[in-house]
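Omission of a single protein chain aside, the complex is shown with its protein chains in their original locations.
Now for chain A:
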């Protein structure tokens, strides 16, 4: 058991070091940017896993928290001098807003049964999307706007390393969170709500807190995402973002935290490569169709996701 854990830590350290050294070894700018995107979506997918995998909540509105972070950072960097201070401030503002919004929405709706909750989140995130489109003075709607990133991030490598550090910190924090006494109650509520009530656990409280944590982390991912693009438009609030997070979590392995990171890598690489293939084979213009096929196959053959299936084969408990 302990040897196994040491092995895991060793593997983790090796992967981290390899990823940290990557930009110094490779001079492929495209690959560095792609990896940065993977890390950002990995953070988003992990936050979704806290909801889906550890609390059993299906949300179709996760993009709104991503969007809140994205707009908070973009607007603050646009309106103020793009320093690191205002960057960090914008992250905190985004997280606070996301936390408050998820708290209120959670409190209002998490008493609903799961599918009603899912529909409600879809509606609310639609509302946020429309709000972003209509508040043109602030967001310039669908056209979006560009802004300058802090000088510190001018070098793609620095930003890459910064995002990698964020991913590592969030991963370790969330792992602590789901393995804490609080996290074990989340799993209990997901598994059997009646039983957890008989043990004195009020499900709604734990569900709301879980959705706040997920919202706050998603907001961080949004902040990082717009800095990587130096551009923001309403697509950050779109359903595509939520569906991506959902796919990454499911394909990687629900309720594993490592899975969503892997899922983010798989989906981002697939998107990148499939759309590249379109240059030679026009059929790949419709790469999203292939994507659907990959997804269906994954759900049929790996219902527990890549990591879940591997763990099952190794015969150990998640």
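The working rule: contacts are C-beta pairs under 8 Å (C-beta built on N, C-alpha and C of every residue); 3 or more make two chains touch, one makes a residue touch a chain; residues count from 1.
Everything that follows uses one rule, which is that contacts and distances are computed from a predicted model.
Engineer: Pick from "Alkaline shock family protein YloU", "Amino acid/amide ABC transporter ATP-binding protein 1 (HAAT family)", "Carbohydrate kinase PfkB domain-containing protein" or "NADH-quinone oxidoreductase subunit I" the UniProt protein name of the chain that isn't shown here.
Structural biologist: "Amino acid/amide ABC transporter ATP-binding protein 1 (HAAT family)"
Engineer: Among A:81, A:151 or A:191, which residue is in touch with the absent chain?
Structural biologist: Considering all chains, including the one not shown, the answer is A:191.
Engineer: I'm checking contacts with the chain that's been left out. Which of A:83, A:114 or A:180 qualifies?
Structural biologist: Candidates A:83, A:114 or A:180; residue touching the omitted chain: A:180.
Engineer: So which bits of chain A touch the chain we can't see?
Structural biologist: 176-177, 179-185, 187-188, 191-192, 194-202, 317
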